[in-house]
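All protein chains but one are shown in place.
Per-chain residue numbering starts at 1, and chain names A, B and C are given in the order in which the chains are listed.
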Amino acid sequence: MIKKEKMRVISSRQVAKDTTEMVLQNTYISETSVPGQFLHIFLDGHTLRRPISIADINKDRQTVTILFKKLGDGTEQLAKVTEGMLLDVLGPSGNGFDMCLEEGDTALLIGGGIGVPPMYSLGKKYSERNIQVVSVLGFQSKEYVFYEEKFKELGKTHIVTNDGSYGAKGFVTDVLCKVRGFDHYYSCGPIPMLKSVKNTLEGKRGSISLEERMGCGIGACYACVVPAQTEEGYKKICSDGPVFDVLEVVL
Amino acid sequence: MIKKEKMRVISSRQVAKDTTEMVLQNTYISETSVPGQFLHIFLDGHTLRRPISIADINKDRQTVTILFKKLGDGTEQLAKVTEGMLLDVLGPSGNGFDMCLEEGDTALLIGGGIGVPPMYSLGKKYSERNIQVVSVLGFQSKEYVFYEEKFKELGKTHIVTNDGSYGAKGFVTDVLCKVRGFDHYYSCGPIPMLKSVKNTLEGKRGSISLEERMGCGIGACYACVVPAQTEEGYKKICSDGPVFDVLEVVL
Amino acid sequence: MMNLEVHLPGLNLKNPVMPASGCFGFGREYSQFYDLGKLGAVIMKAATGEARLGNDTPRVAETSSGMLNAIGLQNPGVEKIIENEVPFLAKYDTAIIANVAGSTLEEYEFVASTFNEAKDVCALELNISCPNVKEGGIQFGTDPYMAAKVTEKVKEASNLPVYVKLSPNVTDFVSMAKAVEKAGADGLSMINTITGMQIHLPTQKPLLSNKTGGLSGPAIKPIAIRMIYEVKQQVSIPIIGMGGISNAEDVLEFLLAGASAVAVGAANFTNPFICSEIIDNLPSTLEKYGINSVQDAIGKAVF
Partner (left out) sequence: MMNLEVHLPGLNLKNPVMPASGCFGFGREYSQFYDLGKLGAVIMKAATGEARLGNDTPRVAETSSGMLNAIGLQNPGVEKIIENEVPFLAKYDTAIIANVAGSTLEEYEFVASTFNEAKDVCALELNISCPNVKEGGIQFGTDPYMAAKVTEKVKEASNLPVYVKLSPNVTDFVSMAKAVEKAGADGLSMINTITGMQIHLPTQKPLLSNKTGGLSGPAIKPIAIRMIYEVKQQVSIPIIGMGGISNAEDVLEFLLAGASAVAVGAANFTNPFICSEIIDNLPSTLEKYGINSVQDAIGKAVF
């Protein structure tokens, strides 16, 4: 159930160019969140909240971690929030990933840019359950790369940069051919990336996490719909998603 | 000359109900301000700046003091500004009081509510010049009274409260009859008070400081005019005032 | 105890606060945050004759002190709303207002008459002011003759009181208000959103896929207040006021300007508890300004 909670900022640090990692403490959110869900964050002076994925969950410390890129006014303001301050958050929002794999299976994680964060919490949870994790992470260029070491702790990790300044050059799809023998793929990133991932991995089972501009963030306003193969013809990303089976929605 | 300056908040403390005293440090402002002038203070998220009188000037410490009452959004926000923070200020704005008195003369200061602050800097300056200062200060009620001691250091001080909870009961005009033998009066407060002061002290030389809602605060927008006995028929409070000879403007 | 009650045609409200159409869905999602029985009323999302899928995304953008939306009247159609949504809301002790939209006179009549079968609906809000659909809505909302026509037809088709929701995108909204009053409207609802646009700098194109969207939020409050104040002087049917309300002070401002009740839109997105919090704060706010009841505040600034 979504609650409106105050979350205390435990730490905030820059982990790559324009990219902040923030650890937030709150009992309810940390205890109920699952990988794939997001927080809907209020920022002073802004009518709309900002949706940011949960990138890590630590039930012992009662924290969740978020990672975000400075893109506009809101994320810039969020990057200025410092240790000890309180954030007004709706969460945990949306549904988590379908964690359908079992011991011995292999999960392929494909993240692009700010689509990388939700992959981390999923990979960590899977790896705790002894599921093999292979990651393919795409970034614009070297200075935007983050969490490489953390993903390597989970399993084999391929880094791709658009300009080739680090890892392989190109798009995540360019290295997908190197990855064999996985049972389910999970992907989050810009729509063009998700489309080409879907095409490249046609026939494979997969889950994708979508982004859209949101109004309410709880399913009431119809701002965030995506066409879907259902009777109604659409799904709401905020409340039916953000995670969907790749065959469920029309990209 | 008005400059746009950053002023550092040296201290901020509550001195009466809803009333904050704030000491601000800035070389240029402290060196050029005179009693009667005001600061035009920017507050984040607000289109219009807030005009606040200069209540004290300390050239040694390079500070000026302001005193303000929480009245709406802006002053409430200002009251939350804490030590060490910077304020974006236009100042010193407007013209100071006509300090026409000479050694041996007596000045009568009449302040009502948030009209009290500018009286203090004037009284202090006059008393440094060995001019007698008598003050009549009106407040709503006991809990709003501030700076009584400070005014007493300058000279005889009468406190009036509307409800009689402290000092004399009534309005400043009710005690003006007690004050005799002054050479010039100075008054700042709400328009109805200024009107009755003017009537009560008819025939005496006096200066009054006016308030009006402002746009630019520098004389460009015509928001803050007051009818006047001049060729143009008006004066601008922000740039021709806020201090006027009592006979100059039409209340 | 402060009396918050207001009585409008078909609506005996325990307080004047209701969520605005389109900003609260059909209440389900917000019911997880607080008891909807606390609300004076609920205005449901627009209903059309058939289900509509609305516009392409992006459908919302943020602006200074506001937002743009171009949902495009997405809804499951009047029949599904009566079947699935009204019964849910009927469980709560609050008045239900249905927002009626359409592309043609006939569709408006159909939707309105279909709501006759929904016994829990107390009143209709006739939406002739949605700026976000290509056909229907707005052309009825910018021409006094068409506005009167659709009002008449809906009054004939419906056995419920009808509140006509006016568009602010007109030169002479007082004439619009008078025209629909004359045509039999029981009340007015104002204002709907103001047409606006945002250009997305990275793509150098309009951000919303519909290009234009409706501006709402605190940014438009002064425009709403002025329109209500001017209409209040000229018509005698009650007004449900809206446009940028985000706290109890705003509610009082709308009441003083002439609204008999108020609706809260975009602020629900900023804070899902907003309607509940406003209702909690209303008594002390009225008291602070020396007002004895909601009824006493209505139109006080006007006369």
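Basically, contacts are C-beta pairs under 8 Å (C-beta built on N, C-alpha and C of every residue); 3 or more make two chains touch, one makes a residue touch a chain.
Just so it is clear, the structure is predicted and the values come from calculations on it, not from any experiment.
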item: Among the chains presented, those that the missing one touches; value: B, C
item: Omitted-chain contact residue, chosen from C:C23, C:A46, C:V111 or C:A257; value: C:A257
item: Options B:L48, B:A79, B:V179 or B:L251, residue touching the unrepresented chain; value: B:L48
item: In subunit C, positions touching the absent partner; value: 63-66, 68, 142, 169-172, 194-199, 201-202, 204-206, 211-213, 215, 217-223, 225-226, 229, 244, 249, 252-253, 256-257, 289, 300-301
item: Contacts of subunit B with the absent chain, listed as residue ranges; value: 1-2, 4, 42, 46-49, 74, 90, 212-226, 232-234, 239
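Criterion: only the chains that are shown with their structure count from here on.
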item: Distance between chain centroids, defined by C-alpha means - subunit A, subunit C (Å); value: 36
item: Between subunit B and subunit C, centroid-to-centroid distance (C-alpha), Å; value: 46
item: Junction residues of subunit C - those touching two or more other chains; value: none
item: Interface hub residues of subunit B, defined as touching at least two other chains; value: none
